[in-house]
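Missing here is one protein chain; the remaining ones are kept as they sit in the complex.
Let's turn to chain A:
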Amino acid sequence: MKHYFTLLSGLAIFAALAAQALRASPPTYPPVEPGRSLHFPRDHGAHPDYRTEWWYVTGWLHTDSGAPLGFQLTFFRSRPPLDEANPSRFAPKQLLFAHVALSDPATGHLQYDQRGARIGFGLADAITADTAVSIDGWLLRRGVDGTYFATLAAQGFALELALQPTQASLLQGENGYSRKGPRPEQASFYYSLPQLTVSGTVTRRGKPERVNGTAWLDHEWASAPLAVEATGWDWVGLNLDDGGALMALRIRGKDGGTYWAGGSWRAADGSTHPLPPDSIAFHPLRHWRSPHTGTDYPVAMRVQAGGLHLDLAPLMDDQELDSRATTGAVYWEGAVTAHSAGRTIGRGYLELTGYAGRLVY
């Protein structure tokens, strides 16, 4: 599900409204329908016809001294509902955004940076053949052997990572058709690459350090906006210590209850088990109030996903990302450890959106 409209809220959500406002006709987006099978590497690349798309990498790193770090890097693509007849090379037909964040317990708060650009002039691009998406030097690209390379020199820190798959793609939902609501068109194409082996360099305050770790990559594209009944969602992706992987999400309705839920569990033996909506539950264990925005986030959660019962504990509390300067959303995206029956069984990322008010303009 991921930042369905976190970043592109204004651009993505009110397509219908926008279409009315504009006399010119907006683009028509292809619907997301079941039965389409994903083909790689083509589907690693961009799908510019669809309204929204993202490549989302989260993971845990440790330096040579063993200190843990969390990182998140995301590239978003959007095809805004604007008149596409504009022959200008600057016409904003395709937009790219990127967020990069570093969770360093020694710092105590999230370090992050963000960029936005319209695709064009080779300065910002997302090719269709394979994953290669870049904004002005920030880059995520998939090599021929399947290894991803990420280079992001941000304000205050820089990431230079190689992410090597150890497992096959985890197709979410029905072979990648992942539903996001009760209506069939409320869906996205969605696959994940859990258990990526990470090696590379993290540079902080001008000092490069070698890092190793494990990461999770999501690639998702869709055309339909999020249901108007929803306010936000909770999402978790965990690399389990036994080699398995868990993704669970719930979309919260305006009443605070669950509007939709879903997930998948890949067992240690590689077998994949889709999780039906009623098998998912999120229970807040502890709230943290952001000193930056005053928002309360349930940063510690008890998650029930199929047969798994997990307690999520954040690497640190302050993992709030405020992107209002560029794209408008305030959300919490944090490294967490998963405990079950008193012992750590995995690590991953928890995402909490819609807590700073509904993500609506």
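Please note the rule applied: a residue touches a chain if its C-beta (ideal position, glycine included) is under 8 Å from a C-beta of that chain, and two chains touch if they have at least 3 such contacts; residues count from 1.
The definition used in the following text is that contacts and distances are computed from a predicted model.
K.L.:
Mind telling me which option in "Carbohydrate ABC transporter membrane protein 1, CUT1 family", "FtsX-like permease family protein", "Lactate utilization protein" or "Molybdate transport system ATP-binding protein" is what UniProt lists for the chain we can't see?
P.N.:
In UniProt, the chain excluded from the picture bears the name "FtsX-like permease family protein".
K.L.:
Among A:Arg77, A:Arg118 or A:Arg266, which residue is in touch with the absent chain?
P.N.:
Selected residue, touching the omitted chain: A:Arg118.
K.L.:
Can you say which of A:Ser37, A:Ser65 or A:Ser88 touches the chain missing from this structure?
P.N.:
With A:Ser37, A:Ser65 or A:Ser88 as choices, the missing chain is touched by A:Ser88.
K.L.:
Touching the hidden chain in the full complex, which residues of chain A are there? Just list them.
P.N.:
Against the left-out chain, chain A lists 8-11, 14, 17-18, 21-24, 80-83, 85-92, 95, 115-118, 121-123, 136, 325-328, 361.
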